[in-house]
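Before I ask anything, let me first share the structure, which is written out below as C-alpha cells.
The other protein chains are all here in position, but one chain of the complex has been omitted.
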Amino acid sequence: MASELIESLQINCYIMNKIKEPLSVDRMPGAPLIITKYSSSFWKVTLDNPPINLMGPDMVAGLQRLMDEIETNNELKVIVFDSANEDYFVSHFDVLRGAELPQVSGKLGVTQWIDVSNRLHNAGVISIAVIRGRVRGIGSEFILACDMRFASKEKAIFGHLEVGMGLLPGGGAAEYLPLLSGYARAMEIAVSSDDFSAEIAEKYGWINRAFPDEELDAYVGNLATRISGFELAALQATKSTMLKRAGGGPNPFEIQESSNKFFELFQRPAAQKLFAKLMDMGFQTESDTETRLGHFLGTLAEDK
Amino acid sequence: MASELIESLQINCYIMNKIKEPLSVDRMPGAPLIITKYSSSFWKVTLDNPPINLMGPDMVAGLQRLMDEIETNNELKVIVFDSANEDYFVSHFDVLRGAELPQVSGKLGVTQWIDVSNRLHNAGVISIAVIRGRVRGIGSEFILACDMRFASKEKAIFGHLEVGMGLLPGGGAAEYLPLLSGYARAMEIAVSSDDFSAEIAEKYGWINRAFPDEELDAYVGNLATRISGFELAALQATKSTMLKRAGGGPNPFEIQESSNKFFELFQRPAAQKLFAKLMDMGFQTESDTETRLGHFLGTLAEDK
Partner (left out) sequence: MASELIESLQINCYIMNKIKEPLSVDRMPGAPLIITKYSSSFWKVTLDNPPINLMGPDMVAGLQRLMDEIETNNELKVIVFDSANEDYFVSHFDVLRGAELPQVSGKLGVTQWIDVSNRLHNAGVISIAVIRGRVRGIGSEFILACDMRFASKEKAIFGHLEVGMGLLPGGGAAEYLPLLSGYARAMEIAVSSDDFSAEIAEKYGWINRAFPDEELDAYVGNLATRISGFELAALQATKSTMLKRAGGGPNPFEIQESSNKFFELFQRPAAQKLFAKLMDMGFQTESDTETRLGHFLGTLAEDK
C-alpha cells in the first residue's frame, strides 16, 4: 500500500537523521518553561509547571517573553511545544491566580493571554504542539493557536471544562475551534464539557492527527527537522498567504469579547458555588477530580 | 488506550444515572409529534407520521408550535429529536401536500419551513438529532438545523433525492451542508442523489458521529443529561458566541432564494414527468422504491 510506503519512509528518515544533541537546554528565568535549542532554526519549548501543569500568570508571562524573542529572531523557523508531564500537557487555567494576569498587555489593548496566543498564531515561525496527557480549557486554546497539533493515541485527553463550571470557553476556543471542526462538533465539545480521546480529536479536526505514542516523536521530529532545513522566505510566504486567505485567522478583539463574557459569568454566585464545590473535590491539585474531570463535571451537574 | 477509558466512562456514567421515568408523554394535538418531558430542562420530541414519516404540513405546523413554546420557555435547556419508526427518521417532504404549506409565516416573511428551521438553529436551547432509518431531503435539512446529530451505524441511511427528481436541495442543505462537509463532499451528496451510510455521513461531517446502534442512546442520553444539569446562562452564552463567530449561521433569505428555485424547477414538465414516474413506482408509500430510493433514482435516469 502507498500509505505504508510513505509512513515507513517518514519514520525511517527520522531514525536515519535523528536529531543530534541539542545546543542548549535552559529554563527560562522565572517561568515554568524549558527551552531546548537544537539549532538556530529549531527550538523546543517544554511546559513544566508541576504537579499538573496549570496555566498560570508565570507561564503566560513566560510565553509572552518568548514571543518577544521570537519576533526579533531572524533565524528561527520552527518551534515545537510539549509538556514535561505525560499526564498533563496543560490541565487548565489557574483560576485562583486569574486576578494576577495583566488586563491590558501588548500593542492591541487586549489581555495578556490574548496578546500571547494571537502573536503565536501570526508569528513568522511555524509552531507545532505535541500533546501527551490532559489538555483542557486554556490548554486547548494554546494548542489551537499553534499552526499544527499532533497527539498521542494512548496518552492525550482533550476537554473544555468551562460550561460545566457555569462559564463559556472564552480564551479563543469559540473562535478557533469551529474553523477546524465545524459548528456542530465545536458545540458538542463545548456544551458537553466532557473528555474526548485523541481519535475523536483527530476525527473532529481538533488536532491534525493522532499517532501511536511510540510513533509520535518520530513523526514530529521528522516534520520539524524538514521545516528547519527549508528556506525561511518560503515558509513565511506560505504561512502569511494561508493566513491571509483564511481571513487573517481569528480576530483578537472577538476573543477579547468572549473573554469578557467568561469573567462576567464567573462573577455570578452560581458559578462561584460550582467553583467552591470543585475546589472541595480537589480541583487544581493532583487528584482524581483532575484525572477524570469530564466525568466529575457531569456528576456535579446531577447534584444540583 | 485513553479512548477506551473515556468511552467506557461515558457509557457507564449513563448506565449508573439512567434517565428516570419521564414526567409526561403527550402527543401534540393535530400534529404527528410525541413530546416526552424528562424534566423541565430536558425534552424529547419523537417524529411519528406512519407509515414512512413523511414531512408534511401537519409536522411542519407542529414543529412551528413547538418553536413558539420553546421560545417562551425559560427552563428548557436541551431537546432531543428522534423518530418512532426505526426505518424512517423522515423519508422526505410530502410532495403531494406542498401547496398546503403557508408561503409566508413568522416574522421574517419566509415560508413556514424556513421559519421553523431557522428558529430551531437560533433557539436558546441545545438541539440534538438521533437518527435511525432513512433521512432524506427535508429530513436531512431538519437534522442540519439542529445543533448536533448522531446516528446508528446499522440503521441510518442519508440522502438528497432532489437532483434525481430534476430539482435542487432547496430547504437549507445548500446552505448548511457545505459548512460542515466542504464544497466537494456537499456536491457529491447533492448531485449523486444517492444513499449514504452513517459511516460516510460521519466522515463527511454530515453528522457529528456514528455509533453502533446499541451505544447510540447511551451516548446521547449521557450527553443530554449532562447538558440539562449545566447552567442555562453558560449554555446560551456558548451557543450564541459560537453562532456569532460562524457568521450567525445560514441566512434564511438565502434559503428562501434556494427554495424559490426548487418550486420553479418543480413546475417544469420534465420534473412533473419524473415525479409521475416515481409515483407509479410507489414513491411516498411503504415500498421498495422508498427503501432503496437512491438506487431507483439512478435507474430512473437510465430510462430517459
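Order of writing sets the labels: A and B. Residues in every chain begin at 1.
Operating definition for what follows: a residue touches a chain if its C-beta (ideal position, glycine included) is under 8 Å from a C-beta of that chain, and two chains touch if they have at least 3 such contacts.
From a predicted model like this one, the values you see are computed outputs, not experimental measurements.
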item	value
Contact residue for the chain not shown (choose from B:P22, B:G124 or B:G298)	B:G298
Touch criterion as defined above, residue of A:R149, A:K261 or A:R292 at the omitted chain	A:R149
Omitted-chain contact residue, chosen from A:L180, A:A218 or A:A270	A:L180
Hidden partner chain, residues of subunit A it touches	1-3, 6-7, 9-10, 13, 17, 126, 147-149, 179-180, 202, 205, 208-209, 222-223, 225-231, 233-235, 237-239, 241-243, 245-246, 249
Subunit B residues touching the omitted chain (full complex)	153-157, 162-169, 174-175, 178, 182-188, 190-200, 203, 254, 258, 261, 265, 268, 270-271, 274, 292, 294-295, 297-302, 304
